[in-house]
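What you see is the complex with one protein chain gone and the rest in place.
Up next is chain A:
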Amino acid sequence: MAKKECVTKCKGESSMLRNRRGELQIGEPKSPVSTHHESTQDSSKDNRLSEGDDQSSNGTLAQYDHNVYSPNNETQSTVYFLVVVLLSFSTRFYKIKEPPHVCWDETHFGKMGSYYINRTFFFDVHPPLGKMLIGLAGYMTGYDGTYPFLKPGDKYEHHNYWGMRGFCASLGSCLPPFAYLTVLDLSQSSTAALISAAMLVFDTGCITISQYILLDPILMFFIMGSVLCMVKFNLQISRPFSAPWWLWLVLTGVNLSGALGVKFVGLFVILLVGLNTTWDLWRLLGDLDLSLVDFGKHFLSRVFGLIILPLFFYVTIFAVHFVVLNKSGPGDGFFSSAFQSRLIGNNLHNASMPEYLAYGSTITVKNLRIAGGYLHSHWHLYPEGVGAKQQQVTAYLHKDYNNLWLVHRPNDSNGEPDLVRHGDVIRLEHKETTRNLHSHRHEAPLTKKHFQVTGYGINGTGDPNDLWQVEVCGGRKGDLIKVLRSKVRFLHRATGCVLNSSGKTLPKWGWEQVEVTCSPYLKETPNSQWSIEDHINTKLPNISLAVLKPHFIEILLESHIVMIRGNSGLKPKDNEMNSKPWHWPVNYQGLRFSGVNETEYRVYLLGNPVIWWLNLLSLGLYLVMVAAASLALHRGVQLDKRRIERCRVLREGGGLLLLGWLLHYVPFYTMGRILYYHHYFPAMLFSSMLTGITLDTLLQSADLVLDPPYSYWLFKGGKAMLFLTILYSFYLFNPLSYGMRGPLAHDPASTMAGLKWMDSWEF
């Protein structure tokens, strides 16, 4: 069987060479001379010879076939490519300025672009590259960062928004050309490439999502870029370590870091490239002509190009992010005290406060786990059935006057401002509500193994359950407690448990703040360690504190944990209609980008249903075809060369694209976070490319049922039909992207009347 595999593979290679004949005829004399390629070279030569024999024996028919099905001369594919580029840019840039108001998520990403221009620190669940590029594009085109991007529907008026939109659109316009080149390289068929590109060019969904200030066009640009470079790199198989080999390797790496730098969805394409590389290395390892040293070179160069280099770029992106954003802004509270002290305008920047914790001070207490909140309480009780019905105590990530606590002695004697020491028993009174921090033997609301923490008492008088012993981690009895720098634990006197923040988000009744508990497990973890952040005591002298400047790696790690936690915190609300992954491939429901009512200018993000359903159909078709092809090869059915070549394209090229589709689609089923329709678009790109290969192969296989001249007509006719269908469907559905006015589609007077094919579409 192994032998058989080898034969098909060699044939595959040879036919690939054949297809690039124009190129090779010039290149042949200086084809690689390294010894370990001789065998491949030989076999390909053999094959070429036998192919020549075939052609001569079959005479004109074979020649004819060759011209019909692989019209792969350079000029034609160049012309096709130019047409694709032209169409792509013109569809994306048409009406780019419409509507002149904030649409959908522009309110977030536009705002974040402005933050970069204003150098204000903010927090977002996505890595920074996309927003940085948007900010840069805005800056270059004269946007001054003053527009507030408050809510969708706000008019832009005199602000220069088109630069940012144009930037996103130009990246979005690159997708069809990239698809064209990728499919051309995978299948060596310009028809397949053209079908794929047409599917993307005329898809209303792809147009709409490319036209606004969003992360998706940038993300998809990098995803497609990586795939294209990877495919190009694969083509260099016979010329390892040559200049183009290195070029494509490095470019793949750069695109990967770009994809990951925009959204974490980029991980899926990294996985795709990773699997492809593993397969490639596996192949090289099995090549016994290749010495282990050479294999080591291959391995290390890939580690460099696909791991180290992207990692370096990725880290650089963050470095730029932190250097650019140096002013205090809305995202401060998510980060540690040390981090905040870097930001101009933050109260910890060049802070001055009393150095040691003292009785009578007003303080804020911050949890030391990464993205741990401030100890917080407010005028709301725990609901019925959740422990004792006393006041809630939570951890809160934003700066707020409800985070302020007063430090008291157990027996409130207001004397001299004495300093608090390790081992002292204190009482913490919430400044706003005058309740004491309290715990008792009731189950905590979420972490049932822990005890509940509440606010109890009034005006500072409570009961013995309000007493906490302060301990500095690693300290001894009598040690003073340094503001900001000491890691402090609060041990509950009565039950012996330790104040702890579990990191779990409370339900609605707790305002989705973070749970605070008292843990009977005394192991020292960051969850149970706190630091004193603000410290106000008028009776003590303030001294300037040079807070430990955090290391860059620490900041990087911290911001990642904050982002991941933020991402998983985006849970669907109970009564909100949320999108399910199975909705997406069937184009079940789109997203309103702008406008709801009849009077408004409406843009609706929805894929061109003809294209999307064709994609869905092709997926099924592909599986059937590849199963048939694999069975035929596995059973050793005798096939002619052209068909074997098609089987190879179907299995290898198609397999790669199918894998890409699966990797970008299936993981969403396991995600707990809220999902939206536009999450499917990266997968849709792969699906469209797969459709190109599938339909092309299907049309070319027409000669299975018909004799040559008719099968050729069927091929041509099918192709023409396909393109006409795509064009006509675009003609029908283009108002989805380019804006609709007037009555909604269920009204016969509407421009979209009769096009609401599914009841769930909202236009």
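Here, contacts are C-beta pairs under 8 Å (C-beta built on N, C-alpha and C of every residue); 3 or more make two chains touch, one makes a residue touch a chain; residues count from 1.
In the analysis below, contacts and distances are computed from a predicted model.
Within the choices "High affinity nitrate transporter 2.5", "Protein O-mannosyl-transferase 1", "Molybdopterin synthase sulfur carrier subunit" or "Scaffold protein involved in DNA repair", the name that UniProt assigns to the complex's undisplayed chain is "Protein O-mannosyl-transferase 1".
Interface note: of A:Gly286, A:Pro541 or A:Pro748, the residue touching the hidden chain in the full complex is A:Gly286. Among A:Leu87, A:Ala388, A:Leu446 or A:Ala494, only A:Leu446 touches the chain that is left out of the view.
The chain not displayed touches chain A at residues 1, 282, 285-286, 288, 292, 443, 446-449, 521, 523, 574-575, 628, 631-632, 634-640, 670, 672, 704, 758-762.
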